[in-house]
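In this view, the complex is presented without one of its protein chains, the others remaining in place.
Per-chain residue numbering starts at 1, and chain names A and B are given in the order in which the chains are listed.
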Amino acid sequence: MNWFDYNTQVVAAATALLGAAAGLAGCLLLLRRRALMGDALGHATLPGIAAAYLVSVAVGGTGKEPWVLLAGAAAGAIAGVLGVVLVRRGARVSDETAMAIVLGAFFGLGTALLTVIQASPGGHQAGLSSFILGHAASMVASDLRAASIVALVCVALVVLLTKELRLLCFDESFARVIGRPVRWLDATVLIIVTAVVIAGLQAVGLILILSLLILPATAARLCTDRFTVMLPLAAAFGAISGVGGTLVSSFAPRLPTGPCIVLVAATLFVLALLFAPKRGLFAQAAMGRAGGYRP
Amino acid sequence: MTSATARTPSDFGCEHSSSSPLSIHALTVAYDRRPVLWDVDLDVPAQSIVGVIGPNGAGKSTLLKACLGLIPIASGKVSVFGKPYEEQRARVGYVPQRESVDWDFPVSVLEVVMMGTFGQLGWFQMAGKLERAKAREALDAVGLADEENQQIGQLSGGQQQRVFLARALAQSAQIYLMDEPFSSVDAATEQAIIAVLRRMRSEGRTVIVVHHDLETARDYFDWVILLNTRVVAAGPTATTLTHEQLRKTYGGRLTLLDEAAQRMQKAQLG
Partner (left out) sequence: MNAWTLAVDGWIIAIGALGALACAVPGAFLVVRRTSMLADAVSHAVLPGIAVAFLLSGTRDPLWMFLGAAAAGLFVTLGSSALARIARIDSGAALGIVFTTMFALGLILIVQVADRVDLDPSCVLYGAIELAPLDSILLLGVEVPRAVLVLGGVTLLNAFVAVIFWKELTVMAFDPALARTLGCRPKLMESIILGMAAATCVAAFESVGSILIVAMMIIPAASARLWSDRLAGVIVGAMLIGILGALVGHWIATAVAPAIIPGGRDASSAGSIAATLGALLVASIVVAPRRGIVVRLVHRWLLTLRIAREDAIGLLWRLDEDQRTVAPAQLRDLLVRGAEIPNWLARMAIAHLVRDGRLECVENVARLTTQGRADGASLVRSHRLWEIYLMQRLAIAKDHVHPTAMVLEHITDAVMREQLAREGGIAADDHGTRADPHGRAVPEVPRTNGAN
């Protein structure tokens, strides 16, 4: 790949938009203390994708139409969210345990279906396994369009609902007291996250999508004490990770794009951890000497 | 009663005045079907500061949360100025316990106080100049005007408590439910808060406060509700906060009632 390459530009633009959307969605997950929900959602898409392929082949399709597979992924993610809610209630376990259960069982089902599909005629070329680890280099103009739509929807929802979402994340019971439908707001957050996870499957894969959700958001959190600053900052960090990761992987041969994006995001996080004003380690050390910052 | 099982309308008291700011009728609240509050009947007088007093685990916070619809009600009803609470949200303000939120959350003092005005704002509507002015006024009233740009985590415990009070003021409600606003605040903050509550009363509002300290209760409240899984007594402070009533409130729980609550949970009844 080359930097001036049209393909690289497409991939960079798509991953930048995706990173921005993931940054926004990640802020909501992080502040709602549900960071790992992204992981459960990501893993839960796999059986959905595999089932969509099988259904599509069974009714005479090729099983390769992207919208079929993405619809399957969405169905899997929604089933995963419902699974977390039902397991938490039915088995009376914590949120985190319910997520681990859904993650393990759904991904297990997905891999079992995947092995069967890959053995079937035509299955190996379906390229379903690229959803697990991602395959950004193969992104084309239609993927860019999809990423732009997702990013646009995320930005629109978050901007329109900033007031409500901040209230929900900060003080849920106060939101209920003044009559806001907390359940629907929560559902909106999960819909935003699901959209990002599905759009991100091709770029970074269903395992690494978690890092794209929480790394920019956490880095932004370290840099600012304002919700309204944190959101655009996280989006910017996400976009920088997307572009940066794509460029790094295009300069060196044999560097997979998805992991590169994650490592750029991780680098930004480490920089924020070290140098952030007030919350950064250096600032804290300096203020510790001056006897300043109170956590 | 001729038909013993029939619950005729006359079973339900009609003597409750509809003008009371908060009127609670035969309210039973259960956690996981285990009743923690039995048959609460109350009519809170208007324009007064009311203390809710009782031992730990008596159901004081539960009473407030049930009134606000934050926890489901097993039976009974709550009305605000004679109408169901859901229709009267705008007239009810709430101060939750300080521990109920994450004070590390990235918002400024002013932003938290402005949340009090969101009840009057529609969806998608940004808070504007009017809301900002209202929030500043509320902050001024609790003496935190200089801290408006601080991140909330930078404040002391007493200041945080006052931020919640300011947010409630910004709600411009007529009746306020406050869950332990005096908990872990210093004496000066406590005086500042009670001064605000008195000003609210003089403006015709009613304030219901969950409170721990018996020493100050006589001084602070016009009216008290003594609570221990049921209302032991409720009425004007002078006649209600007696030694005898306090002994009943703090003198252990009713074993038979506890046993019944346990059985109801076990049977999944209620």
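What we mean here is this: a residue touches a chain if its C-beta (ideal position, glycine included) is under 8 Å from a C-beta of that chain, and two chains touch if they have at least 3 such contacts.
Note that this is a predicted model, so its numbers are computed, not measured.
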Can you work out which residue in B:26, B:90 or B:145 touches the chain that's missing from view? B:26
Touching residue (missing chain; options A:137, A:160, A:182 or A:207): A:207
Could I get the residues of subunit A that touch the absent chain, sorted low to high? 30, 33-36, 38-39, 43, 54, 87, 90-94, 96-97, 99-101, 103-117, 119-121, 123, 129, 132-133, 207-208, 210-211, 214-215, 218, 221-222, 254-256, 258-260, 262-263, 266, 269, 273, 279, 281, 295
Please give every residue of subunit B in contact with the chain that is not shown. 1-7, 10-13, 26, 28, 38-39, 41, 75, 104, 230-233, 254, 256-257, 259-260, 263-264, 267-270
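The criterion applied here is as follows: only the chains that are shown with their structure count from here on.
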Compute the distance, rounded to whole Å, between the mean C-alpha positions of subunit A and subunit B. 40
Contact footprint of subunit B on subunit A as seen in their complex: 31, 33, 160-161, 163-164, 166-167, 169-171, 173-174, 176-180, 221, 224-227, 229-230, 294-295
Residues on subunit B engaged by subunit A in the complex (per definition of touch): 65, 68-70, 86, 89, 92, 94, 96, 100-102, 104-108, 111-112, 115, 118-119, 121, 123-127, 151, 153-154, 167, 171
